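Only one protein chain is missing from this complex, and each of the others stays in its spot.
Up next is subunit A:
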Amino acid sequence: MTSSSAASRKALSKIACNRLQKELVEWEVNPPTGFKHKVTDNLQRWIIEVVGAPGTLYESEKYQLQVDFPEHYPMEAPQVIFLHPAPLHPHIYSNGHICLDILYDSWSPAMTVSSVCISILSMLSSSTAKQRPADNDRYVKNCRNGRSPKETRWWFHDDKV
């Protein structure tokens, strides 16, 4: 698709800036449950704390998401990864990359940071086993040069988590 990690390093377009400011306001009014945006003055990179939902394998565990926005957000998806240590999950690699289609091919400009967060928490919550993806080591090795997950050609898991 149109995404690349380089894009996320370019300054935000005016449209992206406006939209992100709206999202930030919305977030402050009504943040998604279980998430806390760590306030910085960097609109282009959000650090978001997530707490595992009650009654799930990740209950009360805290993790951090790093969300980087490309120049042409929301036409392009944000890059979303878990900061170290990433939760043990069949779709989350140890380098923090997340196998979740809405972050890549299935992104839509009508999605928001908030909706992405909810999707991620839902993904966590539906997990039945704390384990890495089967190909974790191979994948992480391939990413050693700092490759963005947006450059990965993802095959989305077809299993039950």
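One rule holds for everything that comes next: a contact is a pair of C-beta atoms (placed from the backbone, for glycine too) under 8 Å apart; a residue touches a chain by one contact, two chains touch by 3 or more; residues count from 1.
Assume contacts and distances are computed from a predicted model.
Asks: Which one, "39S ribosomal protein L13, mitochondrial", "tRNA pseudouridine(55) synthase", "E3 ubiquitin-protein ligase complex slx8-rfp subunit slx8" or "2Fe-2S ferredoxin-type domain-containing protein", is the UniProt name for the chain you do not see?
Replies: "E3 ubiquitin-protein ligase complex slx8-rfp subunit slx8"
Asks: Of A:Gln79, A:Asn95 or A:Ser119, which sits in contact with the chain we cannot see?
Replies: If we include the chain that is not displayed, A:Ser119 is the one touching it.
Asks: Under the stated touch rule, tell me which residues of subunit A contact the chain that is not displayed.
Replies: That gives, for subunit A, the contact residues 1-2, 15, 18-19, 22-23, 25-34, 53-55, 72, 74-76, 90-91, 99-102, 106, 108-116, 118-126, 129, 131, 133-135, 154-161.
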